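Note that one protein chain is taken out, while the other chains of the complex remain in position.
Chain IDs A and B follow the sequence of writing; residue 1 opens each chain.
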């Protein structure tokens, strides 16, 4: 076995292999050799890509790069690049079948009012409008050639569909976009008010409640133009950056033409006011003895496993790798994803996912949350 | 590609020879259906049907949507069938097979296009809102005669289903929850069912309700969709060996007889279930009164 550093292409009939070939032939052993170098070599444990276990790839973001969208962003995490464009389309309330429909028992007459006084009721209306009327429509595509195996004119892969759903689900559960930003209101002129101006009774103002005439539907299209692992973090970051960049034109109901007009003046357009800035961080677990799975039918109890972990601090048997690249993703089963936000310096977890294995438990997750919180600071700098 | 295990030559010969002697593998008459059992789930329109070893679950659901622009007075009605590996290892998940297409074609013609469900009655506000009714068919065990079983199950489901009551009040549609107002039955105009015949031995032996093995040994298929009133609404002799036209005419009479019997059975189980529900509903009401 050659160490990765000493490849000698000049010696013709050599039994040694250049590192790149070794990496292809024995990927697992190759990564393992990097992570746990023989003690004699006195080398630090690094990943095959030169990063430390909890180190993310170099990330860059650029907002507003597409001209014909309401908001857009390109996010690059290492060799994974995602482009996101947000396009806003108007949806008239009269075109919504369920708009004029109300459930008998839900006491709040969901629509046409500005919402109750209580913030709870307001929040509920907000959530219901965004979710039930499908005001956010993310669609992710893995473009042809973003990685080997993505051929032209193939139907959307399971990965692309699943990522689309994850993004939508996270948009809903974090309630990132406020429904109020998407509403187009109409305030009927208060004619009676002029007539009854002398009237002492001021109740006439309530007689004409303003009504919602339309909604902006945000079509959020994400294109992964290069896929080298960790598509979700890149896709989500691009969605976030694009939404932060999104400007909606001022729109109003024109009574005379019975239509909605939009202002061309860029100064009148308003930005979305998002709720927080959730940042996603993904991890995967590389196990030293994955090859032992050939034989190992007996899986140790969780307690035994913990005891063993505490007992011998000797050779590390697994590594949690942050922001895995494509090579590492192919070698691991267990993965975790944490989405955090910070409010007044306090970390809030918005999503925590772990599946595909049995080694990550409470303590590891606690560490992952800490790492994700650090990543949040880093991303805040990058997204500006 | 996974597919159904083919019939062995010996099995095929056995089935054909036996039919020549007017005997079927399970001892049935040529025009006898397998035992049919129908039960209902907790929700309205949830039907579990078992025809011999073929077993199907149908769920009917309703939601308010916008009618199609070209038909503002009509509600929507869809039948969706998807064959999964659950019903038979020969079916592949997420792939449309020929069988799926043909069954859904027959169901479409027999139930949907014959206007068994009056779609105009589903309109709430012209051009603005209407009910969309969906029938989802889950084939959980497949042992032949999928078409007829699915047809009976869908028709039973439609008759069993109750949609929430909806009222229009100054331009606003109010949908009452099932607990608040007695839900409404669908408007069924007639009750067509399909009867599938399989022919063997150059059209000399024709049987109804074939099992999977009989289907595999069959040389031709004839599907007749007919209602209890004797009106034929669908007939298909799509492929396979030729059939004598006279036998087709005689089979229409057989089909009518079968449909009458099947519909009678469906009516009976529906009545039993509705009576049971009514009793339960009363018990619930009195319990609620006691609680108060």
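Throughout what follows, contacts are C-beta pairs under 8 Å (C-beta built on N, C-alpha and C of every residue); 3 or more make two chains touch, one makes a residue touch a chain.
As a convention for this text, contacts and distances are computed from a predicted model.
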Review point. Unshown chain, UniProt name, "KLTH0C08734p", "Exosome complex subunit Rrp46", "MKKS centrosomal shuttling protein" or "Protein SEC13 homolog"?
Key: "Exosome complex subunit Rrp46"
**Study point:** Displayed partners of the chain not shown (whole complex)
**Key:** A, B
Review point. Quick one: which of A:24, A:165 or A:270 touches the chain that's been left out?
Key: A:165
Point to revise | Listed residues A:248, A:320 or A:360, member touching the removed chain | key: A:360
Point to revise | Touch criterion as defined above, residue of B:67, B:87 or B:192 at the omitted chain | key: B:87
Point to revise | Touch with the omitted chain, as defined above, among B:12, B:46 or B:237 | key: B:46
**Study point:** Interface with the unshown chain - residue positions in subunit B
**Key:** 1-2, 41-43, 46, 53, 55, 57, 59-61, 80, 82, 84-89, 92-94, 134, 136, 138, 140-143
Study note, to complete from the structure: On subunit A, the omitted chain is touched by residues 131-132, 134, 136, 149, 158, 161-162, 164-166, 168-173, 293-294, 297-303, 305-306, 333-335, 346-362, 365-366, 369
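Keep in mind that, in the parts below, only the chains that are shown with their structure count from here on.
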Point to revise | Between subunit B and subunit A, distance of the C-alpha-averaged centres to the nearest whole Å | key: 44
Practice item. Quick one: which bits of subunit B touch subunit A in the complex? Just the residue numbers, please. Key: 64-66, 125, 128-129, 166, 171-177, 179-181
Practice item. Could you please specify the touching residues of subunit A with respect to subunit B in the complex? Key: 94-98, 100-105
